[in-house]
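Shown here: the complex without one of its protein chains, the others still in place.
The letters A, B, C, D and E name the chains in turn, as written, and every chain counts its residues from 1.
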Amino acid sequence: MFFHRQELQHRAKPDRPDAVYARKLQEVLGGQYGEITVAMQYGFQSWNAHIPGKYRDLLFGIGAEEFGHVEMLATMIAQLLEKAPVGVTEDAVQDDPTVAAVVGGMDVQHAIVAGAGARPVDSNGNPWSAAYVTASGNMLADFTANANAEMQGRLQVSRLYHMTDDAGVRDLLSFLIARDTMHQNQWIAAARELQEEGVEELPVPSNFPRSDEDSEAAYQYINFSNGEHAGEGSWARGPTPDGDGEFSYLDEPPAGEPMPSPTKPDSRFYGTTNLPNVAEKAAGKVQDKLNKE
Amino acid sequence: MFFHRQELQHRAKPDRPDAVYARKLQEVLGGQYGEITVAMQYGFQSWNAHIPGKYRDLLFGIGAEEFGHVEMLATMIAQLLEKAPVGVTEDAVQDDPTVAAVVGGMDVQHAIVAGAGARPVDSNGNPWSAAYVTASGNMLADFTANANAEMQGRLQVSRLYHMTDDAGVRDLLSFLIARDTMHQNQWIAAARELQEEGVEELPVPSNFPRSDEDSEAAYQYINFSNGEHAGEGSWARGPTPDGDGEFSYLDEPPAGEPMPSPTKPDSRFYGTTNLPNVAEKAAGKVQDKLNKE
Amino acid sequence: MFFHRQELQHRAKPDRPDAVYARKLQEVLGGQYGEITVAMQYGFQSWNAHIPGKYRDLLFGIGAEEFGHVEMLATMIAQLLEKAPVGVTEDAVQDDPTVAAVVGGMDVQHAIVAGAGARPVDSNGNPWSAAYVTASGNMLADFTANANAEMQGRLQVSRLYHMTDDAGVRDLLSFLIARDTMHQNQWIAAARELQEEGVEELPVPSNFPRSDEDSEAAYQYINFSNGEHAGEGSWARGPTPDGDGEFSYLDEPPAGEPMPSPTKPDSRFYGTTNLPNVAEKAAGKVQDKLNKE
Amino acid sequence: MFFHRQELQHRAKPDRPDAVYARKLQEVLGGQYGEITVAMQYGFQSWNAHIPGKYRDLLFGIGAEEFGHVEMLATMIAQLLEKAPVGVTEDAVQDDPTVAAVVGGMDVQHAIVAGAGARPVDSNGNPWSAAYVTASGNMLADFTANANAEMQGRLQVSRLYHMTDDAGVRDLLSFLIARDTMHQNQWIAAARELQEEGVEELPVPSNFPRSDEDSEAAYQYINFSNGEHAGEGSWARGPTPDGDGEFSYLDEPPAGEPMPSPTKPDSRFYGTTNLPNVAEKAAGKVQDKLNKE
Amino acid sequence: MFFHRQELQHRAKPDRPDAVYARKLQEVLGGQYGEITVAMQYGFQSWNAHIPGKYRDLLFGIGAEEFGHVEMLATMIAQLLEKAPVGVTEDAVQDDPTVAAVVGGMDVQHAIVAGAGARPVDSNGNPWSAAYVTASGNMLADFTANANAEMQGRLQVSRLYHMTDDAGVRDLLSFLIARDTMHQNQWIAAARELQEEGVEELPVPSNFPRSDEDSEAAYQYINFSNGEHAGEGSWARGPTPDGDGEFSYLDEPPAGEPMPSPTKPDSRFYGTTNLPNVAEKAAGKVQDKLNKE
Partner (left out) sequence: MFFHRQELQHRAKPDRPDAVYARKLQEVLGGQYGEITVAMQYGFQSWNAHIPGKYRDLLFGIGAEEFGHVEMLATMIAQLLEKAPVGVTEDAVQDDPTVAAVVGGMDVQHAIVAGAGARPVDSNGNPWSAAYVTASGNMLADFTANANAEMQGRLQVSRLYHMTDDAGVRDLLSFLIARDTMHQNQWIAAARELQEEGVEELPVPSNFPRSDEDSEAAYQYINFSNGEHAGEGSWARGPTPDGDGEFSYLDEPPAGEPMPSPTKPDSRFYGTTNLPNVAEKAAGKVQDKLNKE
């Protein structure tokens, strides 16, 4: 169950409206790595969890916080839109170049669709999609996804920090950046703990029988480009992070398998096949002509 | 530039057709974590890279391999579809329960749209979307995304391994699982090397000025759920993985900020505002009535 | 702020797993009118509200409940999937026709992507999209949208009720149906109250100046089809629900305006325009040939 | 069958081109509540109708009108784009700030993709999606959806009215606003008539057996937020609009059900489960090492 | 303006319901190349046309027919769904294998969402998207798109013809196949006429100044794969269809240009750049530590 309290975790009040910035801020509300994504992602991971206890509690605990971040950003955006212009572009342009830039740069759906309200979309107006969510049931894979989501999110908020000088907005972003620092650290710590406790190990999924894997291909860096430095990294020699192998390096791929023969499905799919077809077809036409006569 | 050779990196030939399995295999071709995703993801990361040398070479090197995996899966799926049925459901059902299951379980667009060919979609027929791709320009964030993609991909291929007993299919999956092992290890090694060389550090982005961050909130686990085990993990006490702080734990959030006042945008947006509006409206109606008379 | 408690509002436990039904139940979790839609819709309406007090409180109050419904359905689906099969289709078919039907009828991504977990998608596997959400800032319009959402939702849950005989599932659906009864009634009551209090009136938006509207066209039913009963309803004669007019009926549309002339944009768009173009083109070719020589 | 006449229902001719406004106008052509949505929505409702006569005739009659509205807006947009610029941004900026604003504010696909033509997209360039359409087979639910669609549509056109001072455009919008007034009234009248005639009643679907519903939960407002005014509306006390109950009010939810135990699906899904797994895994690794030796 | 008559262009009545086939038939109603696509495509091409007369009349004339095809398929699908099952899967399976196959193979949203009605989706349940529509303003390009759409459509209907033995359905398909024959022929004839009349020519757009084109690259087949037969076709030697050149053949690409240097954007994007960064970062950390003390 979720309970709502009519308070925000942190102050979310801009010093002044800025409709162009409101559009930009949508990215971290409704974008691929925005707050809706992490709230839903941690939610589905918790509801699908297969073990009780600290890992699931962690998912529940951070998940609910993220729903509150959705709310902080939405109310911030609504306030940034408070003076969003309704009027005629040309007038705006003649009055004031700043207004003209607003007219050009704001999300027009903020005005037309939401009447100066926040929307569940990204900064280009793409509606948020659940295709952004990752929840596989394997915690090591999913915590890595979560660490990535927090990294991408913090990166985007940091860029947005420089795109405004509004102290009220920056105050909120400064808080969100800090929470992303925290959550990045937490998912990395949790992924590490899963491995230290032997609950999950690398490579994911670690309990797939290694004997069913093509062992020769498992630790070989095969370079499909002609980059001369590709073999210089720790990914091309030395022990592998999963502790099970040793990297080796091939400058180019070994000879491949011949391309399989083209397939010959049922002729009623009318794919382009071969000459016999033509004969049939010719026969068919003759038949059709006879039928017409 | 990309060059194509009419060979496959590994044999991709099923022992027998299986249209139901063909649909399932679409997931790792055209799904969120399928081969199209990683091919395009590594491609965009390489084209957007800001430094030459080994890291970019690594992206180019693996990226091109993944385009070849797209091809192997597509040709495998086309072969699995070679005997895909065209005929009438009811006949199928009466003839043979196995055929009936095929009719129920195959991707109908494999038949109707592609005429027994592979498609750039997932196992539920959703077209592949570039919204799956991550390429931020920050290599530590992106290599974490890549590690995640390889984990999710290997997990899915492992599940698919158990859904068939066709030795030819399993032979290819066994190879793909091995390559995912390899690539998982490589991205983890590369992410580690970025940090060891001081090119990038945690938290991402590490050169955002820490003084602009809300330092109090940066290492505090605030539990928004009532899970009693949430504070037991290494994410709630001890040093943080970024090496810059110490985790602390709050059992519940501190008092929040009052919800900001509702916004009052331009009345020409016709949002629901307050009583004055009503007076205006009444006046307007009177006026309109006068106008009509 | 949202707080989570590790309890469910109502018992959500099936008597036995049923992977085919799990797929069907996804509709009311992640479909156009599923619980994610209403949770997000009431959320955005509350965050964008322009007046404090009872109407906004109503949005906050129901919104948070709906996030809990998302959770109940997700955990229910996860339990329905507990015995989801991993194995080979053909074996299943030969063993047991029921298993065969499961293999054909379940959501394959439940198995391959989520490893027997719930997903933020509808019953056809389409990811939930924020394009389903309505939040215009006008409460009379939005409460009508909400009433519709609860009607469509209750309709779908009612249909789903008959698609299972699992007492545990039916117990949850019976509860959800009741909550939809309640919420339908509430949004209708709230829409009525907005009008009785004169906060908003019909037609939406009521404070658009009626004198700027084409008054002749405002109460005329123009029949564009040849249905002979179209003029029999209360929508074709008598007073209009907005209290401002009287319906009239036209059996067919009056003469229209001539189609405007085709447009002639800049020739550098290379649209198909007229003969002069051809002359230019001919001249260009001559010129090109000269250039080549 | 549909027949086309090369006339428009109303004059659709702007006084002058305005490419920025053309983009905005796309919202009511190809947006969530644009004319394509209502045309398709009424179409599908009529084709799926289960009763002949006046209600189906109403759907056919308005549906065909809406296809003509699609056409009016498309031709209007094409004319607004007639002078859409092709040239270089920087030149534009230096020549004339108005042109600069156009370059910044127009839909670039109007130029690049359609060569100064209308497109089936919204004002942010999202392609129209059939996911906007509602057609459930239950007329009370669907007419409520229709009333909502007309309200949202009229609201958007009203906002757009203030964003231009072109008399030709305003003339068309004034007509469209009037038709939305009409159709709003019609769907409300039709929904009322369904109830008065006893064809459908509240709550939708009214013939779901009320005895199968959790009657206790059906008329109880449970407040999941802490809004102190939530209990003041007519939705919290007094008779319910469906005529079957009496609202009651709970300030907060009663105690919930314990969260169900985590699920334990087949181990071949490789979800994160428990310690036994680890033992298996360890055994597997030993086995694998033996296999390698 | 569009007018509707409550008749169908051709009889659309199945001999018996078939819910599984109803799902398949959705492809040619709401799929990439279904009737909605062609209706909307010809509509937008006509509304955006830049010349009056026979070409635009052709677009209007066929476009309106296609809206009637949408209607025929929708009513056919509704009838095919008339006996769509509501009940419990397991019962179905035990009663009758045919019913079981239906339960597995039908579109579950037909039941849950539309209550046994047609939907604006394809055979995999993907909502129709306006991203399928092509309308560029250049008639030679667009008529080629139209010819392709009719070819793909006729191909799909032909496949569907073999998937049923219902005489009523086949009667409608037989009619649709004939109309696709007609329209294929018409678009090919119209594309040819555009060229014969010199209105448009190959290559599209033919009035782009040929002198601004890289003439060397314009008629050279550069083979990027190692297929030994690639040079055997009429696309590798002889005159080109546009009448302006002569094909030549290169067995492999000439030497390319070196990859451009990586970009160095503003450091506030926090992309991964070079060592100086590290120094800055180190300095920043020192500064931060000082700030903390």
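Going forward, contacts are C-beta pairs under 8 Å (C-beta built on N, C-alpha and C of every residue); 3 or more make two chains touch, one makes a residue touch a chain.
This one's a predicted model, so the numbers in the text were calculated from it and none came from an experiment.
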Chains on display which the left-out chain touches in the complete complex:
A, B, C, D, E
Who touches the missing chain here, E:26, E:48 or E:79?
E:79
On chain A, where is the contact patch with the chain that was removed from view?
18, 20-21, 23-24, 27, 31-32, 97-98, 100-101, 104-105, 122-126, 155-156, 159-160, 162-165, 224-227, 252-253, 256, 261-265, 267, 269-275, 277-278, 280-282, 284-285, 287-288, 291-292
So which bits of chain D touch the chain we can't see?
1-6, 48-52, 55-56, 86-94, 97, 100-101, 103-105, 107-109, 111-113, 115, 121, 124-127, 136-140, 194, 198-201, 204-211, 215, 244
Chain E positions in touch with the non-displayed chain are 5-13, 32, 53-58, 60-65, 68, 75, 78-79, 81-86, 111, 115-117, 126, 129, 131-132, 134, 136, 138, 140-141, 144-145, 147-148, 151-152, 154-156, 158, 161, 170-171, 174-175, 177-182, 184-190, 192-193, 202-205, 208, 212-225, 227-230, 232-235, 240-242, 245, 247, 253, 255-260, 263-266, 268-271
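We adopt the following convention: only the chains that are shown with their structure count from here on.
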If you check the contacts of chain B and chain C, which chains show up for both?
A, D, E
Which one of A-C, A-B or B-C makes the same contacts as B-E, at least in over half of the residue pairs?
B-C
Pair joined by the larger number of C-beta contacts - A-D, C-D:
C-D
Dist(centroid_CA(chain B), centroid_CA(chain D)) in Å evaluates to 26
Numbers and ranges of chain A residues touching at least 2 other chains:
1-9, 48, 55-56, 60-61, 63-64, 68, 75, 78, 86, 111, 113, 115-117, 121, 126-127, 129, 131, 136-138, 140, 155, 158, 204-205, 208, 215, 268-270
